[in-house]
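One protein chain omitted, others in place.
A and B are the chain letters, set down in written order, and residue numbers restart from 1 in every chain.
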Amino acid sequence: MSLWEYANPKKFMQVSARVLPVVIGLAGVSLTVGLIWGFFLTPDDFRQGSTVKIIFIHVPTAMMAINAWVMMLVASLIWLVRRHHVSALAARAAAPVGLTFTAIALVTGAFWGQPMWGTWWAWDPRLTAFLILALFYLGYMALWQAVDDPDTAADLTAVLCMVGSVFAVLSRYAVKFWNQGLHQDSTILKVGEADPIAPAYYVPLVVCIIGFVLLFVALVLLRTRTEIRARRLSALLARERLA
Amino acid sequence: MTALLIRDLRLAFRAGGGFGLGLAFFLLVAVLVPLGVGPEGATLARIAPGILWVGALLACLLSLDRIFALDFEDGSLDLLATSPIPLEGVVAIKALAHWLVTGLPLTLAAPVLGVLLNLPGPGYLWLVASLAVGTPALSVIGAFGAALTVGIKRGGLLLSLLVLPLYVPTLIFGAEVVKRGATGAGVSVPLLLLAGITAGAVALLPFAAAAAIRVNLR
């Protein structure tokens, strides 16, 4: 019994079918609780007013936008090293989810920035880096689309994901160098330090983060199952044409 | 390897080989921008470093799909892949050839276009220096993108989509060198970072590109 057993497509389909309802349920509950709590039951911030409610979406999606890419990187490495098809397909399944989270983080950031910074968009390092991240997602998805042979596509996108990760990190530091920026630093891990985020916001924020993580897992599982079925479908169709 | 370099250069200089196309494009950018922005010298001087770098980058992009496409079509890429030269070396040579026919001429032509864009006096030295240091990275990164898309019909647009995000750090540091040089500020930090990116890209990307070509030839 090893972890790699789940890389078998059949095993993956069995296990994911059992796990999915639980993940979907938990994601739904925690997102509903977190977002309703965040929207209806949190006080206004004395400086940010009611815009502070945006953080319950903005922070979790921004975190997951980056984590989704990291997950794709890990899955790509597993594919390149161990040649497990499920891994390559999971990386492919995660890309649109990551792109959507990136878009949500950018849009909610713009809605928050408009009243707070007086501008929808600023060429701030964090904002710019996220825009570049969105471009990386687009390129990655476009390459998957463009290559016909599934294994070739998996190999090429995996290589692109690795090289892209290096350049994404480089870009992050390059834009930091290029402009000092308006965006405040992350405060989520600063509990117990001088300027922590107040508990009234912290607790619902954590619930929302859990909710978005579970939502990501649920969507990736669903999409990976679809990818596996699509792969099998095209294999069967190819055999039909040969017969 | 020298023979391969000479062959690639000869192909590039032949009619339709693409040499000069990038240069002409670079010139066009430098002419079109003042037409769009207006002839005010102060404005042009301020945006000249960025325009020249973006122009050089786009001019470089134009000829990327030629790096491997022709050899892939006529099968000589298969021959190169089975030749005694490691494929990583082939990629490096081809990137070098691409740089010699695009990056180097762009670097040499840039000061002339700087005049058109009213680049301030101290900027010229740093413009040439930053392009000389940065354009090899553009060629190598481009060769990687070309290796990824070599098997795809009409992959030119996809190639741009893949390569342009990878160009971001090079562009930022390169333009920063010229911007600081033009205003007389210290340039050593961005110039060193730019050189670092070039060195890293030249050292590592041929391996990634060779891996992608092997996948595409499978």
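Here is the rule we go by: contacts are C-beta pairs under 8 Å (C-beta built on N, C-alpha and C of every residue); 3 or more make two chains touch, one makes a residue touch a chain.
As a working rule, contacts and distances are computed from a predicted model.
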Q: Would you mind picking the UniProt name of the chain not drawn here, from "Quinol:cytochrome c oxidoreductase pentaheme cytochrome subunit", "ABC transporter permease", "Sigma-70 family RNA polymerase sigma factor" or "Heme exporter protein D"?
A: "Heme exporter protein D"
Q. Where does the absent chain make contact, in terms of the chains shown?
A. A
(Q) Of the residues A:Val29, A:Val107 or A:Val206, I need the one that contacts the missing chain. (A) A:Val107
Q.
Touching residues of subunit A against the unshown chain: what are they?
A. 9-10, 13-14, 16-17, 35, 39-40, 44, 49-51, 53-54, 57-58, 61, 96-97, 100, 103-104, 107-108, 111-112, 114-115, 215, 219, 222-223, 225-226, 228-230, 232-233, 236-237, 239-240
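The working rule: only the chains that are shown with their structure count from here on.
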Q. Which integer distance in Å separates the CA centroid of subunit A from that of subunit B?
A. 32
**Q.** Residue ranges of subunit A touching subunit B (in the complex, touch as defined)
**A.** 132, 135-136, 138-139, 142-143, 146-147, 152, 155-156, 159-160, 162-164, 167-168, 170-171, 173-175, 177-178
(Q) If we count contacts the way the header does, which residues on subunit B are in touch with subunit A in the complex? (A) 144, 148-149, 151-152, 155, 158, 161-162, 164-166, 168-169, 172-173, 176, 190, 193, 197, 205, 208, 211-212, 215-216, 218
